[in-house]
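Presented below is the structure to which this report refers.
Missing here is one protein chain; the remaining ones are kept as they sit in the complex.
For subunit A:
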């Protein structure tokens, strides 16, 4: 499986950006900021229309040009956005869910740090960045190891 992850974004409950990282070289960072904002709007719309929505995994939010945006929202209203490059391969839901679970665990480990200020805007922890980078790069570009 070689999913090209272009961007991973973590948004807080007040829709404040906590962490945005761009893994692709094809688009500038700002574009992913816009994409993340649009994704938040789509999530809110979905949540308003489906009050009975119980699953954290929100599936494909929307697609544009060559990018597909997937969403995940926890009960604490922390949202994770995943932007991937659309390829010819069929993308399995299970794979995307696995990626979200990994990012979520990295976020949980980070929150457990007693020195982390929950009202703070941006997540500046090196350990969290490294963990998310590992997830992002593991899945992007070269998966030549057969």
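The criterion applied here is as follows: a residue touches a chain if its C-beta (ideal position, glycine included) is under 8 Å from a C-beta of that chain, and two chains touch if they have at least 3 such contacts; residues count from 1.
Everything that follows uses one rule, which is that contacts and distances are computed from a predicted model.
Colleague: Suppose you had to identify the omitted chain by its UniProt name; would it be "V-type proton ATPase subunit a", "General transcription factor IIH subunit 1", "Trafficking protein particle complex subunit BET3" or "Sorting nexin-2"?
Modeller: UniProt lists the chain left out of the view as "Trafficking protein particle complex subunit BET3".
Colleague: Quick one: which of A:50, A:89 or A:113 touches the chain that's been left out?
Modeller: A:113
Colleague: Name, in rising order, the residues on subunit A that touch the hidden chain in the full complex.
Modeller: Here the touching residues of subunit A are 109-110, 112-116, 125-127.
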